[in-house]
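Note that one protein chain of the assembly has been removed; the remaining protein chains are unaltered in position.
Our next item is chain A:
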Amino acid sequence: MEGISYQRFPKIKIREMKDEYLKFELRETDVSMANALRRIMIAEVPTIAIELVEIEVNSTVLNDEFLAHRLGLIPLTSDKAMGMRFSRDCDACDGDGQCEYCSVEFHLSVRCDQDQTLDVTSADLLTADPNVIPVDVANAARSTSFDSSENKGIIIVKLRRGQELRLRAIARKGIGKDHAKWSPTATVTFMYEPDIHINEDMMATLTLEEKQSWVESSPTKVFDIDPNTQQVIVVDPEAYTYDDEVIKKAEAMGKPGLVEITGREDSFIFTVESTGAVKASQIVLNAIEVLKQKLDAVRLSEDTEEADDQFGELGAHMRGG
């Protein structure tokens, strides 16, 4: 087992970064790592979401469970989620889940006294903790433009005259594995970076029309024809969806091998879209943190120490030796 080292040093290159959107390259690692990261982002990065709803008055058209479900799905800003405790292992409140370390309390009290229908939105959810508020409210506060008509918040229910909704809700920390409402991500996906090799010699044998039709056979805009040289060039390799259309087209034109496309197995292009609960970039960092914690849990568990004797070097390796 000497000589060959499988140790690698993954690199990340950020391509595009917004609050709720992140696109980055992950290189020099393999699928298992990329997928682990993706899975953790979806299911194990903690956020805060409403978990318990105590309804005082509900004369709306929607029933209590319906409202509770809707409230739960409202994303709350959860930057402090990593530092919070899970209410199940909170010592301060003996798992009661009502203390400041593991929960945030919300109140909602709306009554409609007008003839128009009144929308109860996430903006009506009031809390004492300025760090945990519905994300759209947070966005509205941050944005400088005053188009409040555009962003009225997430509608919870509509009221007509005389209807009232009064409730207390408790938000807690949780992970997406337990319920999708705790998942910080809207979309997390990665793709293999495509490696496109055009056989220029063979391409040169094609007429312009043939090139044109070949280029157009791809449903996404991967290739184009250089207007000057009339050569086929790769415009956007990442637009390629591995649909094989161009390869099939080439075969149909009697030119198999015109283009060779392979996925590079050690580099991935990640796209992370956030619900707004946590910034997209923070999701990735949190995910890495969670992954590290998980690995630590394995590394530092007593079973692993015991296994030292059996596996010797491997055990030491796992502990970072």
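Things to note:
Rule of thumb we're sticking to: a residue touches a chain if its C-beta (ideal position, glycine included) is under 8 Å from a C-beta of that chain, and two chains touch if they have at least 3 such contacts; residues count from 1.
We adopt the following convention: contacts and distances are computed from a predicted model.
Choosing from "E2 ubiquitin-conjugating protein", "Bacterial surface antigen (D15) domain-containing protein", "DNA-directed RNA polymerase subunit beta" or "Signal peptidase complex subunit 3", the protein name stored in UniProt for the chain missing from the display reads "DNA-directed RNA polymerase subunit beta".
Of the listed residues A:Ile50, A:Ala140 or A:Val188, the one in contact with the hidden chain in the full complex is A:Val188. Contact with the omitted chain, checked across A:Asp91, A:Asp113 or A:Asp243, is made by A:Asp243. Only one of A:Val31, A:Ala204 or A:Val235 touches the absent chain when the whole complex is considered: A:Val31.
The chain not displayed touches chain A at residues 31-32, 34-35, 38-39, 42-43, 55, 58, 61, 63-66, 69, 73, 176-177, 179-181, 183, 186-192, 219-220, 239, 241-245, 263, 271, 273.
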